[in-house]
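All protein chains of the complex are present and in place, except for one that has been dropped.
And then chain A:
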Amino acid sequence: MKRFKKWMRMQPKFPSMAEMSPEDATPIELSSALSQNEAMLQDIFKCCSDIVFRQVKIAGQDAVIVYLASLVDEQIIDDHILKPLFESGIELEQESNPIGAESINKQIISAGSTKLASQASEIVKQVLDGFAAVLIDSDNRVILVKANGVKHRSLEEPSSEQVIRGPRDGFIENLATNIGLIRGRLKTARLKTESVILGELTQTQVVMTYIAGIADEALIEEVRKRVSRIQIDGILDSGYIEEFIEDLPYSPFPQVHSTERPDVVAAELLEGKIAILVDNSPFVLIVPMTFWTGLQASEDYYIRWPIATFVRWIRFLFIFIAIFAPSLYVAVTTFHQEMIPTNLVLSIASSREAVPFPAMFEALSMEIVFEALREAGVRLPKQIGQAISIVGALVIGQAAVEAGIISAPVVIIVSITGIATFAIPRFNFASGIRLLRFPILFLAGTLGLYGIVLGFLCIVLHVAALRSFGVPYLTPLGPITLSNLKDILIRAPIWARGNRPQATGMNDPVREQPGQKPSPYRDKLK
């Protein structure tokens, strides 16, 4: 274990920012000579084919507009920089004294988001972020005009969390849009969005959002601390952040909840949790996560509560099946044959008559084949996807049984297990469960039911000891909070839901006016 840990830690020292990209770090003040500034920028952006230096003349002064054509919307530059400049240029030409950057910014440029800067590093950074820089002769300040125009896909229903009833918009790869989706649901100034730039080369904006007054101050501080200490060259998805901030990196259970649905984020924020949005990633992280989050779908709260409760219990059942079904089959048929009813044991025995392998090997190989099928199905283009199901169902299922290589009960067990895994609503949670199946299967094949019990105990102990940002993973079942069980054992009606979860929402526990149970006689009774 020690060696493994050492191997995991085996990496060179992280270089400082200056070593990694010297041109970003040097705090050079611009001079007031345009040619000098232009030359410097030319040098920084040399061999960048998409950089544009547009020479213009404003009131007799030379000026250069610098932008990256791949990042900006040229329409914005045309409409809000060039057009006003040229239109006002003739009038301004009459004036004798040279016009400064500040007055151009205030009077001429009609774009909404502009700023002035005089440091080279700042200008480079902003140009790389989709700003257009307007450099003017005889002024060391540069006008930075926001002209972002990278194309994004439109809002679509998230494919990983589809619902029958409920909102169908999902996050996209644009941070501003994503924040907008959340703000659209929580129209309060108490929704705070704190921004951090992470990734020395990607300069990714990471935004931490919470509702002030509901979220716990200590938790906010903890998230802030864990996020800001990340030092890495690049962040390409929120998955990077997740791995840096989780409590126990070696656990198969995810400790950070990730979702593509803005309604889920809004609901979790209302419970006092904290969301982390990462630019260029449609997956938003929510902390702290509990075990039960993995078993709850957003739709649970949009359909009527008796149905939602039933569905939840089905999921509780299926999580057991997903972990233990193949192991139970192996244990019972190889160690405890007396437990099976006589007629069943005879039909299992007859289907195994021709099978050359031990039951454990049979189950293990079918599980692996199933995993391969699933993995292949994920990556394949949709048109070939059907081929996979034909190969899977016919070749591996039917033919293997008919050839007597695999017994039919194993195929049934593996299919039930597969279905059970897909019934778990959170994908990353289900993946962890899927992983646990294999060690348990091994235990069942060597120690029988005793092994399964051992494995179960290990899982329970691990989950009970697990914490996500200081919140026990099994909350509110362990440690027990009776009132919060209303959202675990059942999905209590919205009017009976009561307080916010004790683990995260105790700053402002009350959610709703009590006694709102609907009834046709309500008003008469009053």
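Throughout what follows, a residue touches a chain if its C-beta (ideal position, glycine included) is under 8 Å from a C-beta of that chain, and two chains touch if they have at least 3 such contacts; residues count from 1.
Quick note on the criterion: contacts and distances are computed from a predicted model.
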- The chain missing from this complex carries, among "Branched-chain amino acid ABC transporter permease", "Monovalent cation/H(+) antiporter subunit G", "Spore germination protein YfkR" or "Acetaldehyde dehydrogenase", the UniProt name "Spore germination protein YfkR"
- Message: Considering the complete complex, identify which of A:208, A:285 or A:348 is in touch with the unshown chain.
- Response: A:348
- Task: Pick out which of A:126, A:255 or A:333 touches the chain that's been left out of the picture.
- Result: A:333
- Item | Option touching the unshown chain, where A:359, A:440, A:474 or A:503 are the choices | A:359
- Task: Among A:445, A:476 or A:505, choose the residue that contacts the chain missing from this document, as touch is defined above.
- Result: A:445
- Message: Could you pull out which residues of chain A are in touch with the chain that's been left out?
- Response: 1-3, 333-335, 337-338, 342-343, 345-355, 358-359, 402, 443, 445-448, 450-451
